[in-house]
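Yeah, one chain of the complex is gone here, protein chain that is, but the others are all in their spots.
And then chain A:
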Amino acid sequence: MDEMLLEIEDLKIQATSYPPGERPQRITIVDGVSLRLEKGKVIGLIGESGAGKSTIGLSAMGYGRGGVKLVGGSIRLNGQELRRAPSRVLRGVRGSQVTYVAQSAAAGFNPSRKLIEQVIEATLEHGRMSRPEAIERAIDLFRRLDLPDSETFGQRYPHQVSGGQLQRAMTAMALCPKPDLVVFDEPTTALDVTTQLGVLSAIKRAIRDFEVAAIYITHDLAVVAQIADDIMVLRGGEMVEYGTCDQIINNPREQYTRDLVSATNGEDPEIHPEGEPVLTIRNVCARYRGLAEDVVKDINLEVPPGTTLAVVGESGSGKSTLARVITGLLPPHTGEVIFDGSTLSPALKGRSKQDLQELQMIYQMADVAMNPRQTVGTIIGRPLEFYFGHKGKERRLRVIELLDKIELGEEFIDRYPAELSGGQKQRVCIARALAASPKLIICDEVTSALDPLVAKGILKLLRDLQKREGVSYIFITHDIAAVREVADTIAVLYQGELVRYGGKAEVLAPPYDDYTELLLRSVPEMRIGWLEDTLSALEAHLPCQAPEGAAPEMSATD
């Protein structure tokens, strides 16, 4: 108790902003934050983006990002004042006493050098160990962090390991010099859920084993609850609540914290599948005018609240037609669509404003899904005005709130779609759908026009929003990898018929029907000879019946 590792008192941090056409302004981004951290303890900093979490985390190293100045208060590490300390002192502290794990490990490694060299670099630089000792420690860390082939792992280059492994390697890098304090800046945010689990447990174990103190920065309360002793909740650069993990999670005092906790609790996927389905499709057949044959044939589906139904199939399988039936653009000739307990009028015209509001759609091509002559503010603001009558300032505030939800800033409000990147466009489309406070969003191939990294970000956003808002999705796609990430239930369509339908684990586990197998087999793997293997395997099984139990094991893709 007497041994206080880190003491931050009344910290005030300012940044200079350069608004276009105006004089530079100084804005305060962190104000009056104090915290104390003992040896071997973990404090979690939690808050939305822009809450100042990372800035505080970095200040523990006496560091401010470009343009950021630590203007007031004090930061003492092991009794040594870091604010306004000369850079010689700071250099000695950084990388030896305090180390940093960044959010994007992929961007944190030099792609042209082997991992081991980078992991031990800071340790050698500060003369904390000799080279053989450092290598030995690194290998030990690799083993503790569950990295494969820990002896030789360091010989690989960054591009030869996965994102999750890279994040662990970065953790190893941070722990290697035996620091007193490690700052984890959203280390698992860029990872998918299963990988996050592994990295999280590895980090937790490493912190415990080495008795280091840590500042763990995240926006995910569920994550921080696993790892922290104390939690500080931040909002807009100010401290909202500071207490033990147990107190914050189980007995939050502030309303904002309560909101955070309840939003996070709502995410537990086990809670949702019960309850009245949001959408039920019963015996639906539909065809386009002038066609002799139905495009979708006798489809029965359900979407439980707060879950995602993935509708999978190749192009022409009737996925998008099904979406048109649900939205009312193509009235089915038999069957019915039951939404939120009542039967929807088959045609769009017969639907009430409330039906329309609660059922939203996101399109594949964000480019053409937004009017090029409307600003982001109008695009997102129109549903608010149309459904809820928000006007003027109220509307603008709501738009900014929505922009924040899709992780875009207020400055986007006056931009036109042409001034956005592909991923940003799709985010704006998501915000437009969210603006209507829908119960169900139909996502029609929302990621297939995006590059994989951006697509991943969009999928993650959709998942986060589902957790927070409890909205259900119908996720139409041909991309099995995306399905694995988002789906709770899966429906496989083939030539307009439902060939397979059930929970994710069930649908993606053998034995498969012919078509599902083909679909799963067709996901390319990063492996030389995959194409030949897959083709010969398919030839053996298809088109003849796949023998029961002899179905090949599923290809691992993540």
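FYI, a contact is a pair of C-beta atoms (placed from the backbone, for glycine too) under 8 Å apart; a residue touches a chain by one contact, two chains touch by 3 or more; residues count from 1.
Everything below uses one rule, namely that contacts and distances are computed from a predicted model.
Colleague: Assign the chain not included in the display its UniProt protein name, restricting the answer to "Transcription initiation protein", "Cytochrome c oxidase assembly protein CtaG", "Roadblock/LC7 domain-containing protein" or "Peptide/nickel transport system permease protein".
Modeller: "Peptide/nickel transport system permease protein"
Colleague: Pick from A:M370, A:L402, A:A431 or A:L519: which residue touches the chain that isn't shown?
Modeller: A:M370
Colleague: Touch as defined at the start, partner being the missing chain; which of A:A51, A:L70, A:I406 or A:A436 qualifies?
Modeller: The single option touching the absent chain is A:A436.
Colleague: Which of these touches the unseen chain: A:T218, A:T327 or A:T447?
Modeller: Among A:T218, A:T327 or A:T447, only A:T327 touches the chain that is not shown.
Colleague: Spell out the interface residues on chain A facing the chain that's missing from view.
Modeller: Within chain A, the residues touching the omitted chain are 327-329, 348, 351, 353, 356-357, 360-361, 363, 365, 368-374, 382-383, 386-387, 432, 436.
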